[in-house]
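With one protein chain removed, the remaining protein chains of the complex are shown where they sit.
Order of writing sets the labels: A, B and C. Residues in every chain begin at 1.
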């Protein structure tokens, strides 16, 4: 998590043209982004999603399930979000977790305060969203955002890919059904909505099952392509190809 | 996921007899099948099973369990099905998941529309079957089809084998009991039915516990041997042995 | 799964003294035991435990939990038992699973009928035991037998050791509590019983919490040392050391 790797670029006395100022500056920006900014964004966004699911599972706990619904929703959402953001930020989403990890030697001091602030801000946003959205169809978009985020981060994006992706995806559906109070989870999956609609020939408001999830999926793509993707997936702050290649040649 | 591997066969200037037209054509058909047809079939069939279990868990939710029964049935069924079909198609079973995976760079454009159509068709078939079969004993066959599919794809078929097979199989039983409203899961396992029948000496309709599951198991075998198996397991569209061997010799 | 490895011993023209008749015969017996007898015993015993837990979870389902208790108990027990016996027999515990695995090319024909008979016998024994034992304290011994079997097979015995052992053990406790209708699981763990007894200073029948589990644990040890252990753990049908060593020297 240090920036010393950039020093590789200061030794450029070989025949090849030295990487120009611009490329070096991009490379530095990229490293700062990946080591300091992206982790804080992951803590902010992960805490937002965790608190959103948590609050929703308490608000939506109208049936006679006692503690089961919130207990399982919190646990599964946390497990899944740590899996997909752990490679970026460690997946703390909790100020006292960050504190204990720092004191046990698991993170840099310089990130501690930003992490805690990001977590508090994420908690605010998540709780605010769960309150603001409650009776509306925006829930469908938010739940699909979480589901497609787990798919794209857990199974596509190479930095955060995990062998547990299949059950992460399945258990996200379980957590979301608990959180959203939706019996069938149809609002996260147009095919799950389309089948029964066809079987029963009921098409009232059927478009809702396509528009909401599509908005959620597109939002996921924007977030990953701009913020959370690795170098290959992200479309901003990539190091230009030739710099990377030179770097590799030198280290090999 | 490209067809470029077939080009290996165009360079055949060595002493060995060139693979004849027929073998080359089989090889091409096989690659087209494995790269384009089989993934769409996996999306179609996986979505069928997922929506079947999902609809059944909602139809069968007659006891006082609130959201637990459908939430857990959807989540476990999805996790298990992604595990066993993921190596073939990615295991999307959801149009907006396919959309977001494509936009994040995780699949080819040419497969996007076929996937979405396969998912919609699968949703229709799954919902239709769960409605058509409901009060009948066909449920036993369908549940056993799912269970034996998970066993044979997850533990036998080498392309899709997974170290998680033991719990995939166990959790399939959990999801199926939730979906089918069956207390004991006996209708997926003749030994589970035979033991208590023997202990209580009750043999009315006992044959049902053998016929239904056997039909489901045989259907699984047909599907795997014809459609979903890898080259070793499938009995159609195998590349003939000598072509494969030559191919290996050349690449080694 | 063939016996061809024994043929290594037929070529014995070197200076070393040929393995005597006795050692060769032991080696053959050991291979027959490990390839044919032990898998059938694993199917028999595994199906016994699975059906026992399953029947007990249905008998003991007296609280208002609908399908949850039997669904989760069946699923977890099956997942755990496949994990610990899978390396020995494949962990089918179900005649139609054996049928489909055989037809997909995953097992030898010669084992199919013995497996099905073992599963039916196991089902009978499991169901009979759950009925015979029900209101007695033998449940504690049986539940502890299952728990310690999972620990010793999943974490100690090297042939069947699994990285999932920690959660297999934890989830065995969950399945057993569901199956046995025991609120605290204390009857599988004397320390779990001793603590609250000490805190409340209640010692009536406290010895039951030590005798039952100890019997279960000792039965586990006997079964593993005699039947299910690998060569290192088993105390019978071991190949004598010098034969093994010679075998290794020749193959290296």
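Just so it is clear, a contact is a pair of C-beta atoms (placed from the backbone, for glycine too) under 8 Å apart; a residue touches a chain by one contact, two chains touch by 3 or more.
All figures in this text were calculated on a predicted structure; none of them were measured in a lab.
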| item | value |
| --- | --- |
| Touched by the hidden chain, restricted to displayed chains | A, C |
| Selected from A:97, A:183 or A:208 as touching the chain missing from the view | A:97 |
| Touch with the omitted chain, as defined above, among C:51, C:224 or C:237 | C:224 |
| Residue in contact with the excluded chain [from A:23, A:41 or A:68] | A:68 |
| Chain A residues touching the omitted chain (full complex) | 47, 50-51, 54-55, 58, 61, 64-68, 70-72, 74-80, 82-83, 86, 90-97, 99-101, 103-106, 119-120, 122-128, 131, 164 |
| Chain C, residues in touch with the chain not shown (by the definition above) | 63-65, 68-69, 72, 144, 147-148, 151-152, 155-157, 165-167, 169-175, 177-178, 181, 183-185, 188-196, 198-200, 213-214, 216-218, 220-221, 224-225, 229, 232-233 |
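We adopt the following convention: only the chains that are shown with their structure count from here on.
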| item | value |
| --- | --- |
| Separation of mean Cα positions, chain C and chain A [Å, integer] | 41 |
| Chain B and chain C: spacing of chain centres that average the CA atoms, whole Å | 29 |
| Multi-partner residues of chain B (at least 2 other chains) | 64-65, 68, 72 |
